[in-house]
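For this depiction, one protein chain was excluded, whereas all remaining protein chains were kept in their positions.
In this document, chain identifiers A and B correspond to the written order of the chains, with residue numbering beginning at 1 in each.
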Amino acid sequence: MEDVQMIHLKINNLPVSVPKGTKILQAAQSIGIDIPHLCFHPDQRAKARCRICSVEVVGNRRLLAACSTEVWEGMEVFTDSQIVRDTQVGILQLIMADHDKNCLTCARNHRCELQELCARFNIQIPNVPDVTKDRKAENTNPSIVRNPAKCIKCGRCVRVCKDTQGIEALTYASRSDDLIVTTPYNLSMEKTDCTLCGQCSLVCPTGAIVEKDDTQVVLNALQDPNTHVIVQVAPAVRVALGDAFGYESGAIVTGQMVTALKMLGFDRVFDTNFSADLTIMEEGSELLHRIQNGGVMPMLTSCSPGWINFIEKHYPQLLPHLSTAKSPMSMFGAISKTYYAKQAGVPVKNIFTVAIMPCTAKKFEAARPEMGRDGMRDVDAVLTTREFIKLIRYVGLSFKDLPESEFDSPLGTGSGAGAIFGATGGVMEAALRTVYEKVTGKEAQPLEFHDVRGFAGVKEATYDLGVRKVKVAVCHTLLNARKMMDRLEKGECDYDFIEIMACPGGCIGGGGQPYDTTNEVRKKRIEALYEIDKGLPYRKSHENPDIITLYKDFLGEPLSDTSHHLLHTDYHQVHKLYEFE
Amino acid sequence: MGNEATFITKNFGKYDPMSIDSYLSIGGYSALKRAISMDGEDIASKIAEAKVKGRGGAAYDMGRKWSQSRGIKAPHKVVICNADEGETCTFKDREIITHDPFNLIEAITICGYTVNAQDAYIYMREEYRHLRPRILNAIKQAEEKGFLGDRILGTDFSFRIHLYSGAGAYVCGEGTALIRSIEGKAGRPRMKPPFMKVSGLFALPTCVNNVESFAIVPHLLMDDKREYVSYGSGESLGTKLICLGGNVRRPGVYEIPFGTTVRDIIFDLGQGIPGGHSLRLIQFGGASGKVADSRILDTPYTYDDLKKAGVTVGSGSVLVIDDRTSVLDFLRMTQDFFSEESCGQCTPCREGNLHIKLILAKMARSEATQADIREMTKIAKIMSISSLCGLGESAQNALLSAMKVFPETFELGGEN
Partner (left out) sequence: MATENAPEFVITDELARKIDRVLDEHEHDATQIVGVLLDVQDLIDQQYVPQSVAFYVAQKLPIKVSVIYDCLTFYSALSPTPRAKYPVQVCRSIACKVNGSDSLLDTVKKILGVEPGEVTYDGRFTIEEVSCFGACDVAPAIRINGTVYGHLDTTEKVRAVLEKFMQGGGQYGE
């Protein structure tokens, strides 16, 4: 191993040694000093534009930005001198003056990085007058609400949209105090290249970009005695929810989560892991069908709604590659309004199906006209993990003290394969476990497909199914998806099956997950999902007893007419605002 | 006139700026021919010996800059000619491009040879759009004669010059904003490091110089009689183009020997203030420059003397304001400029300029309190020490210097 060169410096007269290349911000963190910061985000290149991390470095007339300045040997830093305090507090006051301060009714109330800094610096009387401009909120789609009056121009959203997702739906515009973050020609989000992935809402430090709040819709349904409210929870939620209640990142809180949902008043608490298994049954069968019948190859997964929005808008010519299988959420919705209604003896119109998802785009997916029948939606409301946290707080549950409970039956059992859907590579691995066995007639050894695991942007592997080899690829983030689609267009993808997730790390890193979801946190959540998988009695979708019963009693077999009717869909080109020849 | 020199401007009016033959007939391209027989390091030394400092405003030692650029080993390096002079009352580069475009092209080529670059980019402000044909013509004719392109003058040195246009943004005069603009983006500065000489345009090592800085070089290489260094003294050798404007009878660009007094600049070259008005203040070096009152008149115009007097050379502008304009009105005009031209990305500059503008307006309405003045001073200081780029750092130079020179403007009657 190469020796890392250590740099020795002093921060507030305390000696510190950190590896060469460390920034002042992290060097200070290493000795327990938190330098205030806003535009800084651990997963993004330093921007150094909010300037609130300005610190004094001996020998420099100007203050230096701690987020972007590398330490050097013998550096002497002061993070708490008079000039530093005056500057940091002064900058904070300048930001406040240009920020819509209706904190009490803000979606980010109590969970706002700007609010935290104002509390920290104990700003009681602002020194400078309010200079906010009249900027209206944009609330035109089912997923994302933008509130430019709360924007502090930190640029995190612009960065994630461009650098992580390669979309660039958001941009800066104008200059000086007119500078804003907006869309081209201030178009509403859905008219831009936006896929509603919500990563912008995840990195925004304030309430300038948030998910469309549906908590009240759900609370109302729960209060209605004539409504039978059922809920499904995505695999990625149970390894993220704990973050908001004092657990370590990656903590598995499935049991408490189920208890909380029951205490919230849901009539039945079910598991999206169940319908993830169902997805594997259908999607896996579709893959085999395509292979055996010379269908369009490679086949692309269709679980991630940000990804679906992306391909429909940007690569409509490749839609035939997309699996026709609905996502686990929508499959659950369809089953809940048919099979379950019959089983439970509840009139379909009285059933209100809620989905708790790590995702903002799921709100859009649930609102698609094709995801329902007879004018009724299959999924009536989608809450993000963050909204779920709000509901738990709303009813005053002390989450950490809750006992554990089990999901209800019959849509509450999920296999380990369903559990790992939340991680990049998880859908692929789940599919391989089943497909391998269907084709070869024996269980894969080992059962785990490690080549498709991990945080690499693009992973590929080849597996021998005896009769034939399958070559697969897995990618996450839309930037990688675009690269993959460009290759596919050029005929450079000799894969059989490609899994694509819009968000970094897959659903565990989704745009609706708790704030502070960073790549480090994402990795811990991925580990947690594999942990859940290992501990489950069934680790292959086709072994899930509830799935077996569902097919026996209702669907017949994968790709049956009923399956096609309820569990498959087709995709359509979404035309861009302008298309020129 | 003893206060004027003709070293940098010696070609002005001597040839047809649209004709390379005309330029060659007055000895054009002798400097490039000489340069390619020299070692690059010697060219840089020659500039260093003459103590030429960058004429864009930062006054960085130019010979040192070229030598450092030379020292960076990379297969592809670029030169940038910053022709985005956007400081108020600054129009000297316009004169050079208008009257002597070939000298500029020759100088950029010499720089390319010296620092081992392959490409140069001239970034010219949109406001000088009418001069584009002049530069494009000069580039084209130089290519035709073999002074640009592949294997220049039979050597291994190949070099191309590209012309890029700004589109009305003062901040693009800042190096990192300028490169972003050439890269096809809005010209918002980025943090440094990385420094331009290491990673600039398209992440290539980049050597940026101002038009006037370039313009000196060919003349200096041919200056066997050591005329240039005979002007001025100390750290301020040679001559300087100044842009005289505001309330003077004869505004314009003048080439002065360093050491000419401010009085001679205003009252001899500029022929004084019209209409019998008296001097209120002088702003040196553009909108980002500092101000002085009549006490500076007998100061020699040199880097050191101006610095001692509390101002800087900056862009080379000398803006004269007479007694019809109050200090406050002057500051408000300067503030309007920065409130328009801040790129807006960093908090201190975006919000600070806005608040200072509001407080100055309050002063004009006689509604400001001492608390407002204190707040304004605090914001100005925060801007100067914590902004992302030089624009925010220097935007309040006028205000902060005026507070020292004209304290009475900031003494308000009344409480607080």
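One rule holds for everything that comes next: contacts are C-beta pairs under 8 Å (C-beta built on N, C-alpha and C of every residue); 3 or more make two chains touch, one makes a residue touch a chain.
In this text, all values refer to a predicted model and were calculated from it rather than measured experimentally.
K.L.:
Kindly state which of the options B:D61, B:E127 or B:E143 is in contact with the chain not pictured.
P.N.:
B:E127
K.L.:
Any idea which of B:T9, B:N103, B:Q141 or B:S181 touches the chain not displayed?
P.N.:
Considering the complete complex, B:S181 is the one touching the chain left out.
K.L.:
One chain is left out of this view; which of B:R94, B:R134 or B:K240 touches it in the full complex?
P.N.:
Counting the whole complex, the residue in contact with the absent chain is B:R94.
K.L.:
Which listed residue (B:G112, B:G166, B:G200 or B:P300) would be found touching the missing chain in the intact complex?
P.N.:
If we include the chain that is not displayed, B:G166 is the one touching it.
K.L.:
Using the touch rule from the top, list residues of chain B that touch the missing partner.
P.N.:
Touching the chain left out of view, chain B contributes residues 85-91, 94, 125-130, 164-170, 181-188, 243-247, 251-253, 283, 287, 319, 321-322, 324-325, 330, 333-334, 336-337, 340-341, 343.
K.L.:
Tell me where the left-out chain touches chain A, residue by residue.
P.N.:
Contact residues on chain A toward the absent chain are 168-175, 183-188, 193, 576-580.
What we mean here is this: only the chains that are shown with their structure count from here on.
K.L.:
Averaged over CA atoms, how far is the centre of chain A from the centre of chain B? Could you give it in whole Å?
P.N.:
49
K.L.:
Taking the complex as given, what residues does chain A use to touch chain B?
P.N.:
Residues 46-52, 54, 61-63, 65, 68, 70, 83, 86-87, 90-91, 94-95, 97-98, 127-129, 131, 152-153, 155, 172, 174-179.
K.L.:
Going by the contact rule set out above, which residues of chain B touch chain A in the complex?
P.N.:
169, 171, 186, 188, 191, 193, 339-348, 350-355, 358, 375, 378-379, 382, 384-388, 393
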